[in-house]
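See below for the structure under consideration.
A protein chain is absent from this complex, but the other protein chains hold their places.
Letters are used for the chains, namely A, B and C, taken in the order the chains are written, and counting of residues starts over at 1 for each.
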Amino acid sequence: MNEKINIGIIGGSGFTGLELVKILKNHKYSNISFLTSRTYKNKEVSEVFPSIQDEKKNGLVFKETALKSDYENIDLLFLCLPPYNSMEHVHNTAGNKNYKIIDIGSDFRINDPASYKSWYGKDHIIPELLNDFVYGLPEINRDLIKKSSYVANPGCYPTSVLLGLAPLLKAGYELEHISIDSKSGVSGAGRKLAEPYLFGSLNNNFYPYCPKNHRHIGEMEQEIKKISGHDYKIDFTPHLLPINRGIFSSIYCKTVQGQADDFEENITEVYNDFYSDSIFVKVLTANIPQLKDVVGTNRCLVGISYDGRTSILKIFSAIDNLLKGAAGQAVQNMNLMFGLEEDEGLKMDGTYS
Amino acid sequence: MNEKINIGIIGGSGFTGLELVKILKNHKYSNISFLTSRTYKNKEVSEVFPSIQDEKKNGLVFKETALKSDYENIDLLFLCLPPYNSMEHVHNTAGNKNYKIIDIGSDFRINDPASYKSWYGKDHIIPELLNDFVYGLPEINRDLIKKSSYVANPGCYPTSVLLGLAPLLKAGYELEHISIDSKSGVSGAGRKLAEPYLFGSLNNNFYPYCPKNHRHIGEMEQEIKKISGHDYKIDFTPHLLPINRGIFSSIYCKTVQGQADDFEENITEVYNDFYSDSIFVKVLTANIPQLKDVVGTNRCLVGISYDGRTSILKIFSAIDNLLKGAAGQAVQNMNLMFGLEEDEGLKMDGTYS
Amino acid sequence: MNEKINIGIIGGSGFTGLELVKILKNHKYSNISFLTSRTYKNKEVSEVFPSIQDEKKNGLVFKETALKSDYENIDLLFLCLPPYNSMEHVHNTAGNKNYKIIDIGSDFRINDPASYKSWYGKDHIIPELLNDFVYGLPEINRDLIKKSSYVANPGCYPTSVLLGLAPLLKAGYELEHISIDSKSGVSGAGRKLAEPYLFGSLNNNFYPYCPKNHRHIGEMEQEIKKISGHDYKIDFTPHLLPINRGIFSSIYCKTVQGQADDFEENITEVYNDFYSDSIFVKVLTANIPQLKDVVGTNRCLVGISYDGRTSILKIFSAIDNLLKGAAGQAVQNMNLMFGLEEDEGLKMDGTYS
Partner (left out) sequence: MNEKINIGIIGGSGFTGLELVKILKNHKYSNISFLTSRTYKNKEVSEVFPSIQDEKKNGLVFKETALKSDYENIDLLFLCLPPYNSMEHVHNTAGNKNYKIIDIGSDFRINDPASYKSWYGKDHIIPELLNDFVYGLPEINRDLIKKSSYVANPGCYPTSVLLGLAPLLKAGYELEHISIDSKSGVSGAGRKLAEPYLFGSLNNNFYPYCPKNHRHIGEMEQEIKKISGHDYKIDFTPHLLPINRGIFSSIYCKTVQGQADDFEENITEVYNDFYSDSIFVKVLTANIPQLKDVVGTNRCLVGISYDGRTSILKIFSAIDNLLKGAAGQAVQNMNLMFGLEEDEGLKMDGTYS
């Protein structure tokens, strides 16, 4: 392939939108046709966000909204919008059929309208489209994504959790119980102006939030069922870390008692096999995953530890919530949908060493 | 009481020793007779650590070691020593019987010599004393501590976990399983010069360590058994937070299915009753505990959340690892042992607001 | 003295107000009669701010506003209000003459109405009172403060700068030029909800702000003139540090060329003499001041370094902006005004060691 993919981005000035811009700027086959931002309409991206270089003065400028003619010239649309806004956008632009869509928001991740309502508290306005969107976790659904025009990019927590659990569940291991303790950097909350997100409130601090019924549970249980065939009810508790980026999930799986001595070793092999074709997931053996090793990359590091005393299998999973948990994974999906190398534009190493 | 307690401190220049000095300096009935430090022998405390004020030039000076005559004049000895060193010290000064001892180290927390060996990898050199030391968690053992001469100050993780679990276990609730995900600030590791503790390694980072068989498990299971009568095997995973001080434990208790709708409310009442006489433990109802609300205090904040979907009772517990988890609790024990108000010298509010 | 001072606090829920509450709670001669907060009216302090202990259930509750009868029973009023609000408050309660006032805000620091207007952009509404307020920097104006009923508590930056410069200026050294590069933790901005103060914006970041005509310059030049007799125009640039608390000022004084070899030594002696009676200022010789050594204390650490190559005398000054730079200094002033020991309630050691 040697033509460029023409791309539109709706909601380009949030953390996810900007990470997308940074990746696409250095992506060999991408051309950003337009990107929108109500807050910064008509402003140059590199003026508002000096961390983004525009040395060639390409004039990447935020538009307030995209016009009908804008949509006519694109091959792919990324939606970086808050809950309920993606489905409204798709609903309002439903006549446009000529481009693919990757929704980085949460509106098309749940397949069942009733389940959507129970987790999101509202009726879905275009439930008939829910099954057209493939759940965009490439390590699980690579082939489906390649063939699909509509992709729902997974949530940040679900990405970290599902990559940690998939090989185990796929291999058919039965679990009595799954408890997940996740910790996220503050960028997961976007640029929300609220006291808990002030530097003075979060620096030196740590705490859980939303200890019951976090929305991502619905998405996780749905995918866990697809992988395992079982109706697991998972226990999930998110916490807020005093860092900018990164999600670390500690997943505690209660196994059937009396595992063999080489259980940890066997499980590690299962994981290595499962991810043998997945460039972005690395199963560590000598080390335990650390956030600093994934921040700035599109990778997921996985660690495995089995405690024979309690029959608990501990799975540790680390990702950058804005990359593998959002914009990076979205470009990975784009690469698959357009027949490109899966890691085109995503070869970044970590920020810390 | 109007006489002062004469106090000796062995190992006074570590984090715990210094917090002890800061508390005792403002304690109405305390007089520091001597404190030792090999590293800083013959140096004034306020010169080596300018954060400690010595405006009256009392000349608080580190001694290299304490002499026999030093021990003759004290009423109480605090040991702030690494593993194996407290028992050596007690062994070597065994002739001195005239003072009480609070060991802030880990050598006298385990009662059973065999258990000690299995967790600490060595034989205890004075096993006959193990049962003379009371486990110094005042909220559980207040009366025993009042009558005792030797107190083993609990570990930082066990303090946070046991305060979170005690009321539930004491009330006789049966649990299928207990998984504990604890997160600690770096001061828990002292001033160890090693790459993981460098600012460049820990800032913006997060990860678990020692995922199997952390030594504090032995201490926790021992005390859990005393409280509940049950031989629980607990699952415990410590993590390192990019902050200086504070331990946050998220405790996941798998309860018997089918709890009543008001289970959370009932449990909260159980906790409030249990801690009605405990000035330092506060059960939050409107809020979830946050580390910033305990750092700088001797308090433990506890939060309770029951998830009916999974029958998991989540208990959140936050302490300052250097205060309630070490030096503060040691002074609380001292107050009890000498018949003082339990919070004398410990009325500090939090550092952050 | 053995009676308690009855105290009112207007604006009690900001950072400064809360630090004041924490100090006064443990102050032997203080009784908080009332404290106000519009935001948290009728709420218990320890409920809104769990870091503040209220173990005895004294019921310290925020009032929306203070009533006339409230003012009748107090000996001292602290004003913790934003610019323009203190003078309005004093104006509106002018009939009340029975209590002393310490204004921690900025409205009464400038003596000359014209100067006030030029720095604050508005006419002062009670200019006739400007000279009744003593500038509350105890190390300079101790005797005046003791005799005064109205005290204007200095700004945080001016406190750090004036304590750094006073001995040098008082001793009559002539300077060609003074450049001040100050760095402040974010608590100086209060709890303002604005993007620059979000954790995601400030963590890992650093930058200057307000590089021209910061309001504190007027206050500093006024006091510098009183001390030195000279009309110095100082150059002042504040910067924002990714920390919660602390101000560090690096003060570059261009001296007359050709100082003797022992200039640094002599200057250090001048400083030590000047501060010989000042319990809270410590001139370091072996070390350079660090913020971690003052955070949590009411102290100012000063360091001196003379560079013969450039004839620049560098003075380093470190304070906790919320304590020596605000609430701590206010209580120090209170102690002086009521004939108490200057450090009553202010014996706190640093938070970090």
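Operating definition for what follows: contacts are C-beta pairs under 8 Å (C-beta built on N, C-alpha and C of every residue); 3 or more make two chains touch, one makes a residue touch a chain.
For clarity, every value in this text was computed on a predicted model and none was experimentally measured.
Novice: If the hidden chain were put back, which of B:V90, B:I140, B:L175 or B:I243 would touch it?
Specialist: Of the listed residues, the one touching the omitted chain is B:I243.
Novice: Extract the touching residues of subunit B with respect to the undisplayed chain.
Specialist: The missing chain touches subunit B at positions 15, 186-187, 191, 193-195, 197-204, 242-244.
Novice: List every residue of subunit C that touches the chain not included in the displayed model.
Specialist: 177, 179, 181, 183, 200-201, 204-209, 211-213, 233-235, 237, 239, 241-246, 248, 250, 252, 254, 288-292, 295, 305, 307, 309-310, 312, 314, 316, 318, 352
Novice: In the whole complex, what residues of subunit A lie against the chain that is missing from view?
Specialist: 15, 18-19, 22, 25-26, 47, 49-53, 55, 203-204, 244, 279-280, 282, 284, 286-287, 289-290, 292-297, 299, 301, 343, 347-353
In this section, only the chains that are shown with their structure count from here on.
Novice: Spelling it out: a chain qualifies if it touches subunit A and also touches subunit B; which chains qualify?
Specialist: Common neighbours, subunit A/subunit B: C.
Novice: Averaging only over C-alpha atoms, locate the centres of subunit A and subunit B and give their separation in whole Å.
Specialist: It comes to 40 Å between the two C-alpha centres.
Novice: Could you put a whole-Å number on the gap between the CA centroids of subunit A and subunit C?
Specialist: 47
Novice: Among the residues of subunit C, which ones contact at least 2 other chains?
Specialist: 15, 203-204, 244, in rising order.
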